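Excluded from the complex is one protein chain; the other protein chains are retained at their positions.
On to subunit A.
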Amino acid sequence: MNEKLNQYVNGVFAPYSGVKSVDELQADLLSDLQERFNELKKEGKDDETALEMTIDSIGDIEQTVQEVANLTRSLERQVLTNLSSSDLTNSDFAGVTAHKGKFAGSSLHGSDFSGADLTGSSFKSSDVREANFNNANLTDCTFSTLDLSNSSFNHSILVRTTFSKSSLAGVTFRDITMTDVKLTMTDLSKTTFENCTFDGVDFTNSSLEGLNLDHQTFIGVKFDKAGLKDVTFRGATLKNVSFKGPALSKRFYRAIKTICFDEARMDKLTYAALKGLEADLSKVTVI
């Protein structure tokens, strides 16, 4: 088995791993690619050329993965759980599967959702204080306009999860790879993020004041119009990260200068944009 080929394919499929149909697609694809790679090697191509040609033969796989994931959703019978407007204080939902569950306007204070598969569920306007979402699958879930104070999301699966206009004080996000998550219009100044990778995450219009984002990875992340005073990115990795301010907002540009980027690593684009905003990049490594 070619290790590099495997790594490449794993990388593409990582955000969707666990979706059965997608895992199957990954296995099918890998076996084809392996055969192509072996044939190219037999024709006398060196490893690098064979790998390049093999990867080139894949085409636009991200779109196919999306399609397959969507197709599955429409085929699989959905367990529709409607628990709207219910009093479920301190309920035990640990390990349950509730796809597209509706928890709108419910009281879920102190409830345990650890390890639950809540794909596609919505928690609008609910009381979800001190709830436990550790290890839960929260793909395509919506948490908007609700109180999540002191809840925990450690090791959870966050893909296209929306947290907007919510109270996230005292919430912890530990050891998570967030993909296309929306954390917009939200006060995150009392939220904890530790050992996370932020891929395509949107922090537009949120307040991150004083937040410690040290040693974490940010790819394609938006901090547009966000409150960034005294945020620290010590030793963090930033690629293709956007810091766009509202036009003529002196406050935004002043805040940029207070961000700590010591020992951070960033790509040229992010570096150039931040330099234009006069951020302190004296201890930054460009990658």
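In this section, a contact is a pair of C-beta atoms (placed from the backbone, for glycine too) under 8 Å apart; a residue touches a chain by one contact, two chains touch by 3 or more; residues count from 1.
By definition in this document, contacts and distances are computed from a predicted model.
Matching "PadR family transcriptional regulator", "Peptide/nickel transport system ATP-binding protein", "Ferredoxin" or "ABC transporter permease" against the UniProt entry of the left-out chain gives the name "PadR family transcriptional regulator".
When the omitted chain is restored, the residue from A:25, A:51, A:128 or A:241 that touches it is A:25. Of the candidate positions A:58, A:169 or A:219, contact with the hidden chain is made by A:58. Interface residues of subunit A with the unshown chain, by the touch rule above, are 21, 25, 28-29, 31-33, 35-36, 38, 57-61, 63-64, 67-68, 71, 75.
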